[in-house]
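The other protein chains are all here in position, but one chain of the complex has been omitted.
Here is chain A:
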């Protein structure tokens, strides 16, 4: 890093000294983000979100950000940066808006992305609202994405300078109002994770060597299936192939994701000996349908609950789409019809799971996002 002391090029009114509330998870990214915001001259206050009613004492492995240890790490970082630090209890909101939604989505046979949901409902809603009410101008996080003010004065969300670390996908749910109060000091960083760690080290932040967090923060042991089984119970059902023949059993259709290959434990091999994938999940009759890879090819999708970063697109337009975190971009034509987003792929794509978000890009700019509801298959799965 050569220019970490430069004025923040992103976010609201960069030349003004802002009152910034830095969300600090206890990890290295959010700590460095808070430090950079403070160094840029903003008046920064750190806050750790307590998102679990019964936090565990210590981190187990690399998961989560909600243990007491993470809270202490965040406080320690805030003390070193020299900013006030508080813990805000948003456990109730998190449970209602993220955890229960997560369970309900799986129960309906979809595959939700709780990080998007958390950004939309917690970090840039519950937290931001409280911050604004208390007189703060912006919420700062350690996400890798950039906010730029467009030619027309509107705020735009763009991919991070370093595409490999870009996290604009999980921020695709933010509208312009939310973006107007978002600060992402790491967004313009062309630095490897090692360099961010080195910067943390240089700043005396003890979290410099802390392992990255992965997976879902509220499932401490990483066992999503076990978590779902605890919440939804188990119900034995059939696994069918695309002809409708029973090829195995499962203990709950909700436990599967479209495109999943591993863990199917099918008794009979496919006649052609090729691997089989989950094609469909039907919670109504508790069945899971499997089939060959080519049956996963999707030519179009519809998505609901669209959220736009700026003006919604007027007619059909050419964009690129990202269909999951860290997924590749693919060219599409998209249009808004009856409040629903309709997306047609230039070439068939695989592994499109209802419940995930489709985020539309125009170049590096995030146009908007919506939750995938239905898909159109190149090959009919059944019947």
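Methods note: a contact is a pair of C-beta atoms (placed from the backbone, for glycine too) under 8 Å apart; a residue touches a chain by one contact, two chains touch by 3 or more; residues count from 1.
Rule of thumb we're sticking to: contacts and distances are computed from a predicted model.
A single chain of the complex does not appear, and UniProt lists its protein name as "Cysteine desulfurase", one of "Cysteine desulfurase", "Phosphate transport system permease protein PstA", "NADH-quinone oxidoreductase subunit D" or "Response regulator".
The hidden chain makes contact, of the residues A:89, A:195, A:223 or A:245, with A:89.
Within chain A, the residues in touch with the undisplayed chain are 45, 48, 50, 55, 68, 71, 75, 84, 86-90, 93, 126, 130, 133-135.
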